[in-house]
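Sharing a structure here in structure tokens format.
Heads up, one of the protein chains got dropped from this complex, but the rest are sitting where they should.
First chain written, first letter: the chains are A and B, and each begins at residue 1.
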Amino acid sequence: MRFSIAVIPLVLFAALAGVFLLNIDKDASVVPSVLIDKPAPEFSLPPLPGRDKGLSRADLTKGEVSVLNVFASWCVPCRAEHPLIKRLSREADVPVYGLNYKEKDPEDGVKWLAELGDPYAAVGMDLSGRTGIDFGVYGVPETFIIDGTGQIRYKHVGPVTVEVLEKVLLPKIAELKG
Amino acid sequence: MFAELGHFALLLMVVTGIGQAVLFSPLWLHASLRILTPQRASATPAGSPAFSDDDDNDGDRGGAFGQAAAKPASLFLLPGVILLLGLLAEGALLNAFIVSDFTLPIVSNVSHSSTPLLYRIGAAFTPDGGAMLLWLLALSLVNLLIAIQLRSSAAICTDRFARNALSVLGALITILGVVTLIDADPFLRVTVAPLDGRGMNPQSQDLLKVLREPFLYLGLAGLAGIFAMTLAGLLDRKIDRRFAETMRSWTIISWVCLGTAIAINAYRSYSEQAWGGWWYWDTAENSLLLPWLLATALLHCRAVLEKTETLRAWTAFLGITTLAVGWFGVYLTRSDLFAPLPETQLLPIDSTGLLVAFCLVFAVAYYLFWRSVDQMGDGRGFDVISRESAMFLNSVMLSLVAAVVLIGTIYPLVLQWITGDPITVGAPFYVKALIPIVLPLLFLMAFAPALRWRQDEVWMIGRRMKLAAILSLITVLFVSIRFIDLSPAPLIGIGLAGWVLTASLSDLWARLWRHPEYGDSKYRNLQLLGPRYISMTLSHIGLAILIAGGSASSIWEEQVVVSARAGQSIQAGPYNLQYEGVSLLAGENYATRQATFILYRHSLPVTELFPEIRYYPIRGVETREADIWHGRDGDLHVSIGDRDDDGGRVVTVHYLPMMPWVWGGMLLMLIGGCFSILTRVILRFKKTGVPAS
Partner (left out) sequence: MISRFKLVFGALAILVPVIASNPAFAVNPDEMLSNPVLEERAREISKELRCLVCQNQSIDDSDAELARDLRVLVRERLVAGDDNEEVIDYIVARYGDYVLLNPPLKPETYILWASPAVLVVLALLAVFAFYRRKQREGSPASASLSKDEQERLDELLGTSNDDGKS
């Protein structure tokens, strides 16, 4: 009987160690979205100042796969990922929409795009952050892949890196397209 | 240059650690032999040391060296050298931070030329490499102290026990040293140095935060000492009274150090948050709390072991597990598992080595526990109604609390790995899950001083506890009548706190004034009580005060949020705050908006308060610093926010009645622990004079 009690710590320890060792390279810091495989929320956002096309849910349901990238001029990692968003819009052959999240000044987004280049098919301006909340945005930048029926199929939180672009986003888009 | 010296010292430390592990004890040889031939070990009769006589006969080089190295004089040699090397390495790292040597990435990542000197030193403890080095230094200090202790108490512990314990410590130093070198080598250089550093995380630029780290790692090193002694005891199958005596100081030292780290952590979040909260059950806090809870459990069941030689397996188990949860906590906070946002990670963090080493060390330890524990036998035991029994139940319940906290901490992580479903385990869970365990714990705690060792009678206890029961019932009645619409939970908290408090005090009173064995001189009576009793009473009263303060402040807190203009006066509790305005000031490496408030109590000026919003340009981060007045009846906690659209300043005033009790209670608990250590040291010096060299 004592034997069996003494073996409990060993077993519990082994189980815990096993779980942690097996998952050592998994990234748990990203919160998976509950919106995956759910229709994108209803929204309609005004255009950036000086432009005439805003962004609304209708743009995402045109029957083709699309990408929605949440960015802001005040967000440092957005600047870092921007070249890769440009590359994404060139290589993926799908429309990449921009959601300009919570600018302090509406002009900021325009200036930022003028400086770094504008890869977006259309940009909606979300000054209040309410559309962001509807999309479950919690850390900019975030990148959504949406299928032709307007269903959210994938979400990447944090800056897109070369690895993420090549190993995750592009294959995912290709898979959805074809 | 110095960094290379430090690097070399760290490397030598690992080598010397191997030396200590191998030379002090042929344990490793035996461990491998035992794993190869398990029947041999189980054939050994219970209670007898398994390999007592093989040491001298096997003529192995390690064994021979072991004997040589264990000669009393040479017992210090290796630990002394290791401590010197540790000091050298830490000194080299501190030097790199002090002179801002940005060719070391560890410096340039968390420091900046404009960071004040004190925080440059503090910054040396925060990155992985620095923290590991601090742990190693604390470990080598404990290593030397244990070598001294075991030598001077040669009458108490066997030479074999001492050698085994030091050998385990040597192995731990080696393992952690290797982990440091592989995972987070602090002395790596880059050829192209950045012009300046990235600056310290402003959240850490705080004296208390700087002080927290040494206490934490000293506490963990103390737990490592206990761990080493436990393994040595298990190897000898001798978890007995002598063993309990030997590790007594270390349980208290670790308990005090970890408790200090917790108190500092709580006070720091209290003075940083706008809302007067001081405990959020986040991973960092839980991983401080866990080893402290188990250290408290160990403290109690160790005393039972010393008195009755019962609970051998349980004490040994706690001796191992306390370090295990401490180490695991370091891993959880050091790894990026709980980083709230990917972008907050400045550096790729790799704590794989720490986890692998953890698995290795504790797999061996629990295996040893499993192999040895059923051959140890147990003491005669104690009555269900006895002080031992209360202490035993206390250690069980504290371990339950720790188990629930551990489950709550890792459950979201494991669930997300297995099912991909993210959940949060926050304060509401801990409150609901812990209250049913903590309430009986507090209820029982009050009995501890009144219970007699080994055996007691229910009616006797009833007589001793009568006064406490009546007084605490009166307290509860008074509070519940006076404040009719109270929710039951804090009321029960206050009631139980009163119960523990009055029970402790009335027992003290009875012993000082009424006990037949004691004389008329109260001072003499106090001496007769002994340091252990006084230390226990202080800590128990401290906990009662802490709980009373926490419950009361949660009930009666008052919070006022206003948009204030200069000259405006804000009422909170018995206090009146007059807002004088905000001035823009320059700190050493930050700019700050400092508001001035004049605090009045019943229209008499008491003091001035200066909450701030600091801006650290290097990292581009703002921090808020509340200002707090600890009054007689409560804390007044002020913080400022931003200017709102019509020119007012957002001011948050929190009046927390009885909040000073929380801090005072924590302090009293720690004083209780320190008292026990200090009197022990003083008594020892008195008895033996200055320990002879």
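The rule is short, and it goes like this: a contact is a pair of C-beta atoms (placed from the backbone, for glycine too) under 8 Å apart; a residue touches a chain by one contact, two chains touch by 3 or more.
Note that the structure is predicted; figures quoted are calculated from it, not measured.
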- request: Using the touch definition up top, pick the residue from B:5, B:433, B:473 or B:512 that touches the left-out chain.
  value: B:433
Query: Which of these touches the unseen chain: A:9, A:119 or A:136?
result: A:136
Field: Contact residue for the chain not shown (choose from B:15, B:118, B:360 or B:384)
entry: B:384
Query: Can you name the residues of subunit B that touch the chain not displayed here?
result: 113-114, 196, 241, 273-275, 277, 280-284, 307-308, 310, 338, 340-341, 380-384, 392-393, 396-397, 399-400, 403-404, 407-408, 411, 415, 419, 421-429, 432-434, 436-437, 452-456, 511, 515, 517, 528-530, 532-533, 561-563, 584, 586, 588-591, 593, 613, 615-617, 620, 622, 624, 641-645, 648, 650, 652
Statement: Residues on subunit A facing the left-out chain by the touch rule are 5, 31-35, 41, 102, 104, 128-130, 133-136, 138-139
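As a working rule, only the chains that are shown with their structure count from here on.
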Query: Just how far, in Å, is the C-alpha centre of subunit B from the one of subunit A?
result: 40
Residues on subunit A engaged by subunit B in the complex (per definition of touch): 2-3, 5-7, 9-10, 13-14, 16-17, 19-21, 23-24, 26-32, 76-77, 138-139, 157-159
- prompt: If you look only at subunit B, which of its residues touch subunit A in the complex?
  reply: 313, 317, 320-321, 324, 336-343, 345, 352, 355-356, 358-359, 362-363, 366-367, 369-370, 373-374, 410, 413-414, 416-417, 420-422
